[in-house]
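As you look at this complex, bear in mind that one protein chain is not there, while each of the others sits in place.
The block that comes next holds subunit A.
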Amino acid sequence: MNATGIGAAVRRKEDQRFITGKGQYTDDVNRAGQAYAAFVRSPHAHAEIRGIDTSAALAMPGVIAVLTGADLAADKIGGLICGWMIHSKDGSPMKAGAHPALAQGKVRYVGDHVAVVIAETALQARDAAEAVSVDYNVLPAVVDPAKVKGATAVHDVAPDNTVFSWQLGDKAGTDAAFASAAHVTRLDFINNRLVPNAIEPRAAVGDYDAGTDSFTLYTTSQNPHVARLVLSAFIGIAPENKLRVIAPDVGGGFGSKIFIYAEETVCVWAAKRVGRPVKWTADRTEAFLADAHGRDHVTRAELALDAKGKMLGLRVHTIANLGAYLSTFSSSVPTYLYAPLLSGQYDIPAIYAEVDGVYTNTAPVDAYRGAGRPEATFVVERLVEVAAREIGSDPVAFRKKNFVSKFPHQTPVIMNYDVGNYPAAMDKALELADYKGFARRKRESAKAGKLRGLGFSAYIEACGIAPSQAVGSLGAGVGLWESAEVRVNPTGSVEVLTGSHSHGQGHETTFAQLVSDRLGIGIDQVSVVHGDTDKVQFGMGTYGSRSGAVGMSAIVKALDKVIAKGRKVAAYVLEAAESDIEFKDGRFTVAGTDKGLAFGEVALQAYIAHKFSGQELEPGLKEGAFYDPTNFTFPAGVHICELEIDPDTGVARIDRWTAVDDFGTVINPMIVEGQVHGGIAQGVGQALLEGAHYDDEGQLVTASFMDYAMPRAGDLPSYTVGMTVTPCPSNPLGIKGCGEAGAIAAPPAVINAITDALGHEHVAMPATSQEIWRALQRMPTQMAAE
């Protein structure tokens, strides 16, 4: 193996700047003459705006302008969009209410954008924002997604607050399966609402150059080209060729930085309005109020079994809270990113899902790490665990009996699983977790007065999103290919320009490893360029664990073209037939001879062009490629959570965590394991700690790190991470994707472990010590005393 090639645990190239404080995040960007924006936000969940008095604010020190929705409308700036069309069962299109970047007539959640103050300093802007006087007529708010019908309409276009009433699967066939079932397991639960909370808050610097009539937006984005496209084509800031979007170092995204938000839109628009660069950086409270949240499902799920414990059918009804406006990809998350994963790792002949997407007076809800797949996995793995107990089956044997075992496997809900080996991951996880020793550990815990439980989660996800034709047929407004350009310099060093974006994933290292592997050059000779629409021609960005499977596949295609051109150049220089030129380990050689050229020598020859005429071959060595996948990829695995509960306090302490994942080909195992660790932490956070809570009036009562419990080092264990490998057949590298697995797998593993410790009791997420303690009080006394 090449020491810096595919499979090597290379230390990250990008770390030097991060560990020395030299990273360049958006808030570190300062433009000459910049002014600062502060937003006036709605204190009410639902209200009409009767008037906005900006006079006091305008009179305050340093204030340059106060702008409102009327100013946006006057400049013909369009509203924010949702880029995925969902149709209801009756064929009608989803009911998307208008989403102006600054409110026009109405506010619909606490934190909604009413006006922006631009001032000389950030503090002056904040002071003046306090002085903007808004006359509100407060309206009743609806907060509970299960109680939207009959409530005051959030948008007139959806009088019953239902955005869509969508279905997937075969209703009649599934109903028939349930009618013939020997056993049915039913569960009602809430998939708790989460706040993504990347530690870097969102930020934006908008700049306008009157000399060229062009805009630049520095922003915390996972997909700057999509941001430019939306800001240009839909919002109407400027034509694409007059708008440059730069996403520099980005401090975590987890989905929340995919979307095109009001604040970034306003900063770039206002820069021209006031003739100054405009900078805005969210504080954490603003992030809680106005970043898109995640999850928030109310679900009833049923699993039908035959008398032998084989799965016959699965039926789900979910109410998905979409918040007050449809965020950029919100409609796809509880539909096509959710229901097609309801088959899990199991061979289930009939599945039917109904999803009602609803408006409430809460922040918009959109993709958060896993995006639909954690919710689907929670449905499946909780049902499976409870069903196994109900029919008296061992949870491992029950899973294995129902695992998909032949590939490709067509599920009843769109997906065609290409490859996998589910029992192998289960067996490896059992071994790494010392499953055989669990009974002994449980006895030892009992002696100490503690309740020990073990929970499984056998998850599957669909990544590498995705074939453009496929997502187009499902309602996506964009294609989901990826682009790459490989620029070889005359001295043989290489720049790779990618449409993927790294915000912690380590692309500068892993993408360089791929180039090192293919071209036989060191990773120090490779630079990865991303996140700037003036440098990279176009790209779809990073989310859905797609950068390896899709982004790197595009690089492979471009590298193949570079090598093909290199062979032509080498043939001229070596005076051999092109068909006789071989490329291996960084050298072009004439087959069967010792004549050859190093990659760098061929690069130089390509640029000096002395050995061939321009009519025979174009000079230079630069190739680009677009790669459109042929299928989703299907990472899968088994996570095992073992924990101990103190029955006196209800505190659950995770003792062991075992993860065995099949991500296909792994480029850098160190980075992949790190992704697994982080995903597990977020999943454990959802299961034990995190929950965004609005009160009945729509006030977010968990709007700071003092009120919203983020997982801290002391809440988490060390993890045992293992892997199995079945290479993905649908992309040239065999990569499946790893970024979301932990967050998808973890929540049901935790809850299954808790219910295993307690007996049959269901426990809601987050299973805080209070929640667990209450569950203990509901249980028969002998169990609690055990």
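One rule holds in what follows: a residue touches a chain if its C-beta (ideal position, glycine included) is under 8 Å from a C-beta of that chain, and two chains touch if they have at least 3 such contacts; residues count from 1.
Here, contacts and distances are computed from a predicted model.
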{"item": "Per UniProt record, name of the chain withheld from view [\"Peptide/nickel transport system permease protein\", \"Thiazole synthase\", \"Ubiquinol-cytochrome c reductase iron-sulfur subunit\" or \"Carbon-monoxide dehydrogenase small subunit\"]", "value": "\"Carbon-monoxide dehydrogenase small subunit\""}
{"item": "Of A:161, A:682 or A:768, the one touching the omitted chain in the full complex", "value": "A:682"}
{"item": "Option touching the unshown chain, where A:25, A:259 or A:599 are the choices", "value": "A:25"}
{"item": "Option from A:136, A:218 or A:254 whose C-beta touches the chain left out", "value": "A:254"}
{"item": "Option touching the unshown chain, where A:349, A:674, A:732 or A:759 are the choices", "value": "A:674"}
{"item": "In subunit A, positions touching the absent partner", "value": "11-12, 14-25, 27-28, 30, 123, 197-201, 249-252, 254, 281, 283-285, 503-506, 670-671, 673-675, 677-682, 704-706, 710-714, 716, 718-719, 742"}
